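My questions will all concern the structure given below.
Only one protein chain is missing; all other protein chains are in place.
In this document, chain identifiers A, B and C correspond to the written order of the chains, with residue numbering beginning at 1 in each.
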């Protein structure tokens, strides 16, 4: 005895590979299928439609298949409402909870499709009734509260994986993923500059995620210019980034090395501790800027130009600075807010912070990832943003070239 | 007008390179020197002695030189007591505070040399009078309290950088540093096994610092054996390591992949969230072991064999588990305690946690660092333990081979 | 005015991604298409069939599209004979020559489909009439002779890209490509052992491509065992590999380091020059083995067990040995012969030689690529064998584990 269910695929289901993926899933999981309807998009702009009858040996197998098809964009032909179960305790999910992808997602509740807010992967979906009607939104495990009505199973859920842009034209045309250390570097940087300019023109928000190598490699002044000129709207970094940025302002060194003469002044190894100590004395980075103690750099420009920043603590930090959020959950929540607000993210030489931000991004956000280590770039791009581009290069040459192209090379100025 | 001071060097000052380093420092910093006495160790076991008169143009330059000579093991010939200044506020160091190396250090207080306790780099030294007499110990910046009597300047301080073992014999003879991916792997693993055995025989404590790759690469069962058999006494890791270890116990997967069949069961991507949720429901890892929920693995063996573990949180964590210390400062303190207790440290495929542990280690602790990425191994060894060895290899083959050599290949059994 | 041509797709055209790829090519190149026939394989074992009418603005654009479709397995519905042009001079190809992929390829000549022999990428296809009828085969550029009848254009050519094995069962099921340093190492090695055993059982030939790191990491004795026991049938390496293997036999060192004690005997840096000098004195490696000068090692086992080897020279060689082929073209031809004969290739820690071998392989040959550097593994796998697997691990632990599993762990022996 077999059980079956109808699922539908819509959109660029063939050239996006969606249809092939779905057939593969059914077969890999031991099911079979019949193509009941198939209306092929004959031209570039036409969408296709297919309806499959999926069969499996038992209900459990069928559910596994249908769950996987969901994750890949195939949705039940005859949708029912979503199933909801209350969370049994704080931070505990009900059996069979639906774990999100990072793609745009909809749940069917009382016959209506609700857009799930704050998409992010590995979350639970909570549905709640409010004064303005019902809403659905994601919650990470540690935010789940006893009694939250949590989506379980796969019924009544629609996922829409974005298709990769086929067209190579437009400012974001080059963002078709892939990583290589053997692409023309200047051309790629020019493309990234164009994409940032386009994002700003559309009123979008650019988030820079920065590792301390940005300071060590001498890119500090150019990143500060990008903040000042408004090409970077928000900053996400760790304690070390801010310490070395401020150390450079106070003592001319970064981790004890003079970034202009390349000398190591002999007391240099104390400078980062002094820098932290000075900021603690003032109370905060903003207070140190106001007091005139800190007079230049990336953090300085953030403060005087009112660009919000999040400094997340880690176990290898010295200090830390008073601005650093030492609790990982609290820091993650601050990062989450930034990530949800960003339209474009520049990840500059930091694996830890880039992973943290990337975990919170929906797949529709534009991401540029720059690192000298190809493994870092590959790992970050694997998280599947549809508009992501990786560049294996030196952040110490990348940021100056980018700043030149954005600030001096602005077309039409 | 010049100023001058006498400094002394003692020990294997020539073949350790100390004398050459000191001459270089004086000249680099614009000073000059006269060798007033020089008694050379003519044979292998004889120590040498040199007394230099160091001259500089002014007191500031001289202090800089003498400070640097200190860091490299040259000490004032006519020692005075250490200078002490009260900390002006919590977490604020007095001007000119002495920032520690990770070498054994002594301070002269009321005519006596005090051994500085808990050596660790980038710390302040606090001297306090107690009922059992005076003691000196390190404090990280965030532990400094207003009024702490903190060592400033360079007077009355002796540093003893350990000389690298010249002799290639003995269990630790191979620990002469250096990193290579082109050394004979099995022989190196055999040497590491011998060093662990020797450490245990001496009553020493072995700390394993573990990244999630230990689980992903299938080394979990062999690491669990090493814990069970008593070759690993303490564990330092992140939330992810414990989650994947427990996920493997509960669902047979690690980050969703079956580590035996290499399949990705289709619901696998939920497993790590479920694993966390289950442990939260029980209250802690120990409670989950006691309840019989968790029945195998590294964390299981730690619990049932009473091996203490520290799980430090980070901003990329899912969950986290209730055992994970989410506050970075608190986690660092827990790591610091482990580091001070350890006689030998195995760093297994984790940069973040290894750096955190390494920051707290004195230069006399034995360190073995294993990673597939040569840059990680190099970065960790640069922190200058005198008995450190790096191995660029696959932790998934390293741990099984090590366990075989320790448990099955034990000589004399 | 538009021009058009019919093309056909057959096989697992949807789940292999072929159909999606073809639709994408047509659209990317500015063409359009109508699906004239579409018969979908409804079940796992059924093949599908599609016939497309491809349209473009002019003949040039159409040819470009059709050429690309070819490369991806779509063939003209109404096949004509292949076009042939004589090569205008030695090593010069005619305008519009057809440059091969590494997939199985057929050309239509006088109404018959000829299987193109010695498939390899970036070659020309030569058709010649012989006493046994016509044959088609590849020629690299430097082998092209004036007057060779070379295939031009895209007419009359069929390419059959192998579909990736869907089924995870069977000895080669795990060979579904992909690379990771975070897969369970022992399980992967067990799978590779099974695949080698299966290849031998089928009467296949195993080629090992080896870099000097095999010797430096201490894997020499275990590789020698694999040669002796018949798991490795042919060897491809450079001069350095053989020199260090023989140096180890003569002096107990590899590049001057004792691979057992890890010492560097003080005259060690001369050993590799002496080793070469000794073999030159004897005349060849085989002569040195016969004379009893060389008594163990990989080269020794190759000689006494009659396993053919190719040693290719390079500009960084010392010596070289008399057996080393110093001319790059001649060496490439020797490698080409090995590559065409191999059924399974183990690439062990050498980028240069692995690329050289990989360039000559058809896409149907099984390839296992092992290197500690993920970039090397990725670069080698990108060359597109359908049955290729990459493993980021230490060759110094890999070879011993593989030898143990093959020789001691053979099931049923």
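By our rule, contacts are C-beta pairs under 8 Å (C-beta built on N, C-alpha and C of every residue); 3 or more make two chains touch, one makes a residue touch a chain.
Please read all numbers here as calculations on a predicted model, not as lab measurements.
Peer 1: Using the touch definition from the header, name the shown chains in contact with the chain that isn't displayed.
Peer 2: Those shown chains that the absent chain touches are A, B, C.
Peer 1: So which of C:12, C:183, C:353 or C:405 would be touching the chain we can't see?
Peer 2: In the full complex, the listed residue that touches the missing chain is C:353.
Peer 1: If you put the missing chain back, which residues of chain C would it touch?
Peer 2: 25, 29, 64-65, 67-68, 88-89, 91-93, 97, 99, 122, 140-142, 266-267, 269-270, 273-274, 276-277, 280-281, 312-320, 326-332, 335, 352-353, 355-356, 359, 373, 375
Peer 1: Determine and list the chain B residues touching the chain excluded from the picture.
Peer 2: 14-17, 19-20, 23-24, 27-28, 32-35, 38, 40, 42-44, 166, 374-375
Peer 1: Residues of chain A in contact with the chain that isn't shown?
Peer 2: Those residues of chain A that touch the unshown chain are 168, 174, 181-189, 191, 213, 216-219, 254-255, 257, 259-263, 372, 392-394, 396-398, 400-401.
The definition used in the following text is that only the chains that are shown with their structure count from here on.
Peer 1: Can you name the chain whose C-alpha mean lies closest to the mean of all the C-alpha atoms?
Peer 2: Of all chains shown, the one whose C-alpha centroid lies nearest the global centroid is A.
Peer 1: Which integer distance in Å separates the CA centroid of chain A from that of chain B?
Peer 2: 34
Peer 1: Where in chain A do residues touch two or more other chains at once?
Peer 2: Residues 375.
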